[in-house]
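As you look at this complex, bear in mind that one protein chain is not there, while each of the others sits in place.
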Amino acid sequence: MNTPTNPSFDVAHLGHVEVYTDRFEESLDFFTRVYGLKISAQEGGSAYLRAWDDYEFHTLKLTEHHTTGVGHIGYRCASPEALERRVAAIEASDFEGLGWVEGDLGHGRAYRVADPFGHVFELYWESRRYEPDEDDRPALKNMASKFTAQGASPRRIDHLNLLAEDVAEFRRFMETCLGSRVTELIQLDSGRIGGCWFTVNNKSYDLACTEEHGKGQGRFHHVTYATDQREDILKAADIFLENGVHIETGPHKHAIQGTFFLYVWEPAGNRVELANAGARLITAPDWEPVVWTEAERKKGQAWGLKTIETFHTHGTPPVEE
Amino acid sequence: MNTPTNPSFDVAHLGHVEVYTDRFEESLDFFTRVYGLKISAQEGGSAYLRAWDDYEFHTLKLTEHHTTGVGHIGYRCASPEALERRVAAIEASDFEGLGWVEGDLGHGRAYRVADPFGHVFELYWESRRYEPDEDDRPALKNMASKFTAQGASPRRIDHLNLLAEDVAEFRRFMETCLGSRVTELIQLDSGRIGGCWFTVNNKSYDLACTEEHGKGQGRFHHVTYATDQREDILKAADIFLENGVHIETGPHKHAIQGTFFLYVWEPAGNRVELANAGARLITAPDWEPVVWTEAERKKGQAWGLKTIETFHTHGTPPVEE
Amino acid sequence: MNTPTNPSFDVAHLGHVEVYTDRFEESLDFFTRVYGLKISAQEGGSAYLRAWDDYEFHTLKLTEHHTTGVGHIGYRCASPEALERRVAAIEASDFEGLGWVEGDLGHGRAYRVADPFGHVFELYWESRRYEPDEDDRPALKNMASKFTAQGASPRRIDHLNLLAEDVAEFRRFMETCLGSRVTELIQLDSGRIGGCWFTVNNKSYDLACTEEHGKGQGRFHHVTYATDQREDILKAADIFLENGVHIETGPHKHAIQGTFFLYVWEPAGNRVELANAGARLITAPDWEPVVWTEAERKKGQAWGLKTIETFHTHGTPPVEE
Partner (left out) sequence: MNTPTNPSFDVAHLGHVEVYTDRFEESLDFFTRVYGLKISAQEGGSAYLRAWDDYEFHTLKLTEHHTTGVGHIGYRCASPEALERRVAAIEASDFEGLGWVEGDLGHGRAYRVADPFGHVFELYWESRRYEPDEDDRPALKNMASKFTAQGASPRRIDHLNLLAEDVAEFRRFMETCLGSRVTELIQLDSGRIGGCWFTVNNKSYDLACTEEHGKGQGRFHHVTYATDQREDILKAADIFLENGVHIETGPHKHAIQGTFFLYVWEPAGNRVELANAGARLITAPDWEPVVWTEAERKKGQAWGLKTIETFHTHGTPPVEE
């Protein structure tokens, strides 16, 4: 029964998320000046952004679009061979392999696959390491770039959250195509899975999927960057407040995964989180998914905060209710 | 040239450290009441201790002994097959395989191997998961046990530090026998390696080795547990102060690895650290070791603190200078 | 119009609050083991408690009673002469002077006065300074006692909150009898004052009064101790959670006064807060009260948390709705 006991290790980590915006300039201002990411490049309607300690050229690709939501999700593989093994596994599966793409400013060729709900994933090996110029060189050489303390200034990309009509089916996709492990999940009384948290490495999750309650296809719930300390998130709440950013809920601590969180909406409406997991890691190779019942979820978040209604309804792009 | 590019993943994580003490009762009082670990069991001259979120039965085995220092170091493998692969690799090497032992209260059979400097490592798969009784059951089911906020109360084991006369040779041992990766190192002007930081997973290090300047064999520098926040370490400093614990140096931030740290000596003289790495992880599969020169190390720690003299000389067991 | 421009300085600080409980042993266990106050003495149905850096013998007098709520509130005057001046002012007023009482284990004779809503205040000069015995002596001599890090372990008493049917009249009482200044208030559209925050010194408030919506007389809203850091409150939330304490709301940041807060109910039902004001002080001698309109209050707390319904209804002792 220990399906996820022996993860493949072929996928090393979440690489980047492409986020669509129909208010590009405002979104870019938010992500850089307020949220505190840095621009590596801007080209072809996209800005390539990264947190100060992200080692790759970009972890957020912000792309001008007619609406909001997620463009694609990139995971970096552990080696060229690992990438080949993953592609083989996908092609042997019943999921929709989309073939190779050339990559972009941030990485080389990548193999794309769509989940049954319309989200596009890509796997790649060849990555462009971020090389800071003189102005962005950090004082300590083990950091990826200078800590500029601009805005909320998170350290690195953490995870994203997608919406799917059938979370169990989404889980099968993640296990089959990415070799992800499930660390926690919500088991609804109906037998359905209400939410599922995945990881490919020691982070307790790099992707979550929660049930789509609207009529949307391939919708996006949020993307999250990690701060070094919880206090950074309290400070960020003041920064968001002073900058007129819509704070949706938090700061508080999730019951699931125990993450300290704060959710805001960037100007175009995409939900963005800051999170801090403390020293929590999943190191056990035989970690059993923690299963939360519907009754347990009714207790709210860790310290009793009730989950705000929009958290269940708001996704991007917006849909008619 | 990227030797450590493709780690084996066969070893999942640092499991436990056996620490010797010739003042058992005082050491045990320190580790439980002041440092804040919990006792899983006490048997045969040893106390089995763990931090509140360590998933295994124990991560520190405190053993009564005629002197101080380290007994053995345990790493858990990723699967039974992974363990076999490691044993095969060790037996094919020129390092000193010591054969199988039966394990103890915390885990099943383990294969032991000694490094050239007298430290004993063991690899195991069968682990005893800690099962909290009613009193120790956490409010949130994704935690390994109740958070009791006793003393410094770190979350989980983090790493240990050993002393060796020849760090380069120690590095060869770690790469060959454990499949560890090097994340950072100190390159001395003499061509020797002054210190080397290793990991088997996404933690930036789980073991460090620094050069032995005394006449010791198989000596121990320190063991470290991780706190969720840096503020926990500031609070712990007050707890140590009020309990008459010798604070050696800190709190401050290491230049190497960027860890926020505090070093104390437990009553028998073993050095013990509390550390917080913030959100730092090594996710890059092709991470290149960060190399620090002697000149760079002369700048002291991250914010300028000079490394205290005892940090270079004090190890356990003590040796004649 | 600047009535409070020139405060009398005759009253030095909030001294203590007497809290009634009809579940004495459980309340005492909460306040000591979980909340982290220390017992100075227990006598005559009362426990005398203080936080580790409170300089007086007690700041919380927990008294066995047939119900819950507040017994009396003590403020210490700045000198014997200041006390006499205050008594003279009270006796010259239309408020209900109750005459002198002998004091208790914690202080000498005190002059009592009742506000129009049934809360009893006392003013005193002669105070018993807490003298730690050997076991409780702090490592640093400028602290009032040892920092034991027991439970939430706040540093000192901060403020209390009372309920009154007519906050404007309560304000007249505080200005007349204690010489308190108003630092912030809520001006309802109806012309009534919804809440009012008072101080006698540089703290931004030591007492708040909010409108009683029930049929109660002399009711109590909460008592609060201050932590050194906001992180202490996040940690306390976990301690409360693990100890089955009812967390009512928080942690979050108040819009009014900007205090970071967490509210819980002790076992008998009295509301207890932990708060952190950061470095905020009112040093301006001509501070003008900050006036919040009803519309402004509808925005919720600083980062958007809506005020929980029980916050408006729950007081002690309980009343029929």
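Some notes on this structure:
Note that the chains are named A, B and C in the order they appear, and that numbering of residues resets to 1 at the start of each chain.
Methods note: a contact is a pair of C-beta atoms (placed from the backbone, for glycine too) under 8 Å apart; a residue touches a chain by one contact, two chains touch by 3 or more.
Because the structure is a prediction, the values reported are computed rather than measured.
Touching the missing chain, out of C:231, C:248 or C:266, is residue C:231.
Summary of contacts with the chain left out: across C:38, C:203 or C:314, the touching residue is C:203. Per the touch definition above, the residue from C:161, C:210, C:276 or C:316 contacting the chain not shown is C:276. Residues 5-6, 9, 12-13, 53, 55, 76-79, 140-143, 154-156, 158, 184, 201-203, 226-231, 255-258, 276-281, 283-285, 287, 290, 292, 296, 302 of chain C touch the missing chain (whole complex, contact as defined above). On the side of chain A, the interface with the absent chain consists of residues 138-140, 146-149, 151, 229, 231-232, 235, 238-239, 241-242, 244, using the contact rule stated above.
The chain not displayed touches chain B at residues 230-231, 234, 237-238, 240-241, 247-253, 260, 262, 302-304.
What we mean here is this: only the chains that are shown with their structure count from here on.
At the chain A-chain B interface, residue numbers used by both copies make up over half of all numbers present, so the two copies contact each other through mostly the same positions. The distance from the centre of chain B to the centre of chain C, each centre being the mean of the chain's C-alpha atoms, comes to 46 Å. Measuring from the averaged C-alpha position of chain A to that of chain C gives a distance of 44 Å.
A straight line joining the Cα centres of chain A and chain B is 31 Å long. Among the residues of chain B, those touching two or more other chains are numbered 140, 229, 231.
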